[in-house]
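What follows is a structure written as structure tokens; I'll ask about it next.
One chain of protein is taken out of this complex; the other chains stay put.
A and B are the chain letters, set down in written order, and residue numbers restart from 1 in every chain.
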Amino acid sequence: MTTPDFSILEAVRRRRPLVHCISNAVSACGCASLALAVGASPIMAQAPQEMEAIAAVSAAAVLNTGTPQEEKFQACLLRGREAERLGQPLVLDTVGVGASPWRLEQAEALLAAFTPTLLRVNAGEAQALLGLESQERGVDAPASSPARRAELALRLARERRTAVLLSGQSDMVCDGNVLWEISGGSAQILQITGAGCMLSVLCGVFAAVEPDAAAAAVSAAAFWKACSRRAEEWSGGRGPGSFRAALLDAAGTLTAADCAAGAQIRRV
Amino acid sequence: MTTPDFSILEAVRRRRPLVHCISNAVSACGCASLALAVGASPIMAQAPQEMEAIAAVSAAAVLNTGTPQEEKFQACLLRGREAERLGQPLVLDTVGVGASPWRLEQAEALLAAFTPTLLRVNAGEAQALLGLESQERGVDAPASSPARRAELALRLARERRTAVLLSGQSDMVCDGNVLWEISGGSAQILQITGAGCMLSVLCGVFAAVEPDAAAAAVSAAAFWKACSRRAEEWSGGRGPGSFRAALLDAAGTLTAADCAAGAQIRRV
Partner (left out) sequence: MTTPDFSILEAVRRRRPLVHCISNAVSACGCASLALAVGASPIMAQAPQEMEAIAAVSAAAVLNTGTPQEEKFQACLLRGREAERLGQPLVLDTVGVGASPWRLEQAEALLAAFTPTLLRVNAGEAQALLGLESQERGVDAPASSPARRAELALRLARERRTAVLLSGQSDMVCDGNVLWEISGGSAQILQITGAGCMLSVLCGVFAAVEPDAAAAAVSAAAFWKACSRRAEEWSGGRGPGSFRAALLDAAGTLTAADCAAGAQIRRV
């Protein structure tokens, strides 16, 4: 992989990939809105009865286990296996996996049934999946140093044998060998619910047009950081309601050149 | 039916009808927000256990089968039958019905159990319900010509013996005999998730005060086109986040005179 260029964004807008998302009660609208804004065609569906048929027409899948229910885990299991069988890009976001033993057990069952092409976590979720003592209390990420995030991303990528995007003040992407750090986003994004879910959707959208999962994740993370910087500027400190609208505005209007100009990506 | 006048809008604001919506995970908030903005009182409920009681106090029902689950189809079935029994306005929006054989089968079961007063579809959904080869890949409408949309609306209205509102760049309303085309909306609405679901809610709200289902649908479509034009103007190209907020602003503030001034409705 070379330094990511944002022609991926142009490819999304040109090809308009159908991205299937299993989302959650809080961020379903935000996720579908973002996928549309960036230029993809989202389909939100989570009935086990239609996972196979929807897999057949999708270019990528994003499975988000937030606000979980037994039936949703069942749908995720079917959908993940089908993606694997079809060789389809597959993002798994194990939201708040450390919040309860039940979530962890269900997430482990998914990871035993299939291997996502990208595992999307924050530091607390990574710790839970690595069996480490977690300071995680809910779905928000605990504070963590870049060095700690890099270590967690690397360990998780190796242990689960998949690419990892670990989000935080700076995001870490690891394909098991190489580590990239993406920084430069606005801290105001911490005031927006579902921002991590939305990043996962972007990873799926970008992966639908870029076969290298880590490259897609690096570009998605850099694009999302660029959107947040722009949203901070546009919303002018008015607060999280204005910032949220401006984030979608940015996702709908930023060009590849805008993103490349502000990209802060380094190989760690 | 004569040329629609927008006194329906004034009647909604005066009478504040209780409109019962079975919605979906993505657009529930948008649908309830829009119903409130335009002047109705929405109730969102989808437990089979309370369909009968809620039907008894409602002025209209809007059943949306997006992000479907088995239990939701069961609730829709009960609610649709009850609306028919009570002679209540009943909008059925078969979101993404071509996305899986299971969706189509469940939608057919609904249409076998009751006849809605208005069937709300896009071109891809119409094709699926007519058993035609569909290019539909998800929930977004495929590109289609006005002539094709007119033909699909007419065939669907005749085959299902109900009024149809088929949305697209221009919307087609057909009562089985007469066809109306409503145009003049902003293309930016394609960047907003749930815009079709919201139009269906408007149809239910307008039908709650206007007994002629096709007349209510024509006015609802024209109102929604007017809202999108105004939202484009107000959001000034800032992007989909600003456009979405401006759409609700328009729905809350446009007057009957505003709508009549910009109405582009023609009998085909």
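General remarks:
Here is the rule we use: a residue touches a chain if its C-beta (ideal position, glycine included) is under 8 Å from a C-beta of that chain, and two chains touch if they have at least 3 such contacts.
These numbers come from a predicted model, not from an experiment.
In the complete assembly, the contact with the undisplayed chain comes from A:Pro68, out of A:Pro42, A:Pro68, A:Pro89 or A:Gly168. Which of A:His20, A:Arg79 or A:Arg103 touches the hidden chain is settled by the complete complex: it is A:Arg103. Residue B:Ala37 is the one among B:Ala37, B:Ala60, B:Ile189 or B:Cys203 that touches the chain not shown.
Residues touching the missing chain, restricted to chain B, are 18, 20, 23, 25, 28-29, 32-33, 36-37, 41-47, 49-50, 53-54, 57, 71, 234, 244-253 (touch as defined at the top). Residues 24-27, 29-30, 66-70, 96, 99-103, 137-140, 190-194, 237-242, 244-245 are the ones on chain A that touch the missing chain.
Everything below uses one rule, namely that only the chains that are shown with their structure count from here on.
Note: centroid distance chain A to chain B, computed from Cα atoms, is 32 Å.
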